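With one protein chain held back, the other chains of the complex are shown just where they sit.
Going by the order they are written in, the chains are A and B; count residues from 1 in each one.
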Amino acid sequence: MRRLRTASERNKLTQNIGFTGLRLAALITVVPIVLVVVYIFWQGSPAISWEFISGFPREGMRAGGILPAIVGTFWLTLGTGIIAVPLGIGAAIYLAEYAPDTNWTRAIRIAIINLAGIPSVVYGLFGLGLFVLFLQFGTSIVAGSLTLAIMTLPVIISTTEEALRAVPNSFRVVSISLGGSKWQTIRRVVIPQALPGILTGVILGLERAAGETAPILFTVAAFFLPRLPTSIFDATMALPYHLFVISTQVPGMPVQIQYGTAVVLLTFVLSMNTVAAVIRSRARARRQW
Amino acid sequence: MRELNWREYITTRLIRACGYSAIIFVGLIFIFLLREGSPALVEIPLPSLFSSRWYPIEEYFGILPLISGSIVVTIGATLVSVPLGLSTAIFIAEIAPRWAKEILKPLVEVLAGLPSVMLGFLGILVVAPFIRTATNIPTGLTAFTGALILGMMAIPTIVSVAEDALDAVPRTYREAAHALGATEWQTIWRVTLPAARSGVLTAIMLGIGRAIGETMTVMMVTGNAPVLLTGLESLFRPVRTMTATIAAEMGEVATGSVHYHTLFLIGITLFLISLIVNMAAAGVVFRQRKRAERILS
Partner (left out) sequence: MVSSAEARQHSSLPQEIKNKIVIEELSVGYSDGTESLRDVSLAIPDHAITVLFGPAGGGKSTLLRTMNRLNDLADVISLSGHVWIDGVDILDPSVDVISLRRRVGIVFTQPVVLPMTIRQNLTYGLELAGERSRSRLEEAVEQSLRAAALWEEVSDRLDDPAIALSGGQQQRLCLARVLALEPEVILLDEPTSGLDPISTGKVEASLQELKEHYTFVLVPHSVQQAARTADYAAFILDGQLIEYAPGKQIFTNPQDQRTEDYVEGRFG
């Protein structure tokens, strides 16, 4: 074994070991992600058929399709978006453009940080307490959407605020100097420029909502409901909850169907992810500032 | 002109209302948890509440096993996620070539978006059997399994927050360190990381917060046995966390029963824990946030 003579050789060696460690850690982080995605597609794609996607579950969910779950997740995501998107963008505009530097504004920020940190199952309890029981919406799409919307709010707010703040201030000053009011300036200059960032945030927020199970457990999700919801006060099946049910609650469940359901859920989530990534990279390429 | 002012006024009011809604929601959440959960404090004598037996069917409502379950799984998850997450963040922010960043960042984002049920599902079908055969224990659904998967799930939070913090360290710091003859490794350890430490701390805390609050995965892979942990070996036994208890039992209780109130009480506990963790994390952030907002030269 050769002795290390100089400090610089020693430093070089430390650095090499350190960098190797970092690379290894990054690899350990990323490889499982790829494996998970590939494995699920590999195991589940044989189960995917038109009947699986468009059919109703049969034989205690052990056969047939998962249409009610797909439709339910679609409605829930839409409902979440309808509530959370305007509210979240509004709040972000307030924080980025209007909010004075006061204790109230700090309180809003702290509230948002806390909303982001509250465990999803606690949102479920809250939704049960307020929407299902107190407001008597029952286990329904409204109750679930409202619960998911409040949970999604912090994601939308923080990404939107970041996008708004990234718009150069000089645009605002110019617009105002040309006789623009504050809101005109925001609507005609700031928001159009921040739109790709806002969209990315909205999609990522809704993606999270679409994949959540705990908040919908007691607010909307039906264990087994082989029909499509007809009103927003109906309960519904939902993909993530369905996956939970068939992988833990139903004995003798064919693994194929479990993986098939996972594939559909994963596709749902990944396609939103991809759309967000595409919007972001196209906006970056086209940006004029 | 009048019309414009009027519209401006309404819009401004609406936008401000949106901003303040966040405070209202936090308030509502707390109020409704309290409303449904506080009766438990009256219905169950404190000593029984803090006993080590959780068996609601026979009216045993000791929450200690649940708390210990949450703690063990969270600590385990932290031990997995913090080293991996921070290393990945440092790698991405400091030494990764461009192409590696372009691959790593979207992948970490994919991980953040993977539904927790799906990871729980894979935990049951793939990870647990593997752990069972590898360690030769009766079941693979253990605290360790939960910690492992939860650790992975907390990584995106840690990576994104820590990477932002590292990115925010001015270039000049690094250049100055290099100019003094420091290697890149020394620069990272002695200059960049210390400069970004509050952000890194925030990242760790938010990661821990994420692990405590995770529900579906732990419910699916930790085996759900509400037993008080006694030592290190219980890492390889089934446990049950607070979150999993709520998720698993709320569906079956009668509204307004003692059991129902107790589950909400656990919810309050979780809410307060997340409040503390996030306030602490936010406190670190806010100290740095003060910056002059003068826009004109």
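Here is the rule we go by: a residue touches a chain if its C-beta (ideal position, glycine included) is under 8 Å from a C-beta of that chain, and two chains touch if they have at least 3 such contacts.
Treat the numbers as computed from the prediction; the structure is a model and nothing was measured.
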Using the touch definition up top, pick the residue from A:43, A:160, A:175 or A:273 that touches the left-out chain.
-> A:175
Which of these touches the unseen chain: A:10, A:58 or A:188?
-> A:188
Positions on chain A contacted by the hidden chain, ascending = 168, 170-171, 173-181, 184, 188-189, 192-193, 288-289
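Everything that follows uses one rule, which is that only the chains that are shown with their structure count from here on.
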For the pair chain A and chain B, the C-alpha centroid-to-centroid distance in angstrom is 15
Given the complex, residues on chain B that touch chain A span 4, 7-8, 11-12, 14-23, 25-26, 28-29, 32-33, 35-36, 83-85, 87-88, 90-92, 95-96, 100, 103-104, 106-122, 124-126, 152, 155, 159, 183-186, 188, 206, 209, 212-216, 220, 243, 246-247, 250-251, 255, 263-264, 267, 270-271, 274-275, 277-279, 281-282, 285-286, 293, 295-296
Touch list for chain A against partner chain B, complex | 11-12, 14-15, 18-19, 21-23, 25-26, 28-30, 32-34, 36-37, 39-40, 86-91, 93-95, 97-99, 101, 104-126, 128-130, 133-134, 150, 153-154, 157, 169, 172-173, 181-183, 204, 207-208, 210-214, 217-218, 240-241, 243-244, 247-248, 255, 258, 262, 265-266, 269-270, 272-273, 277
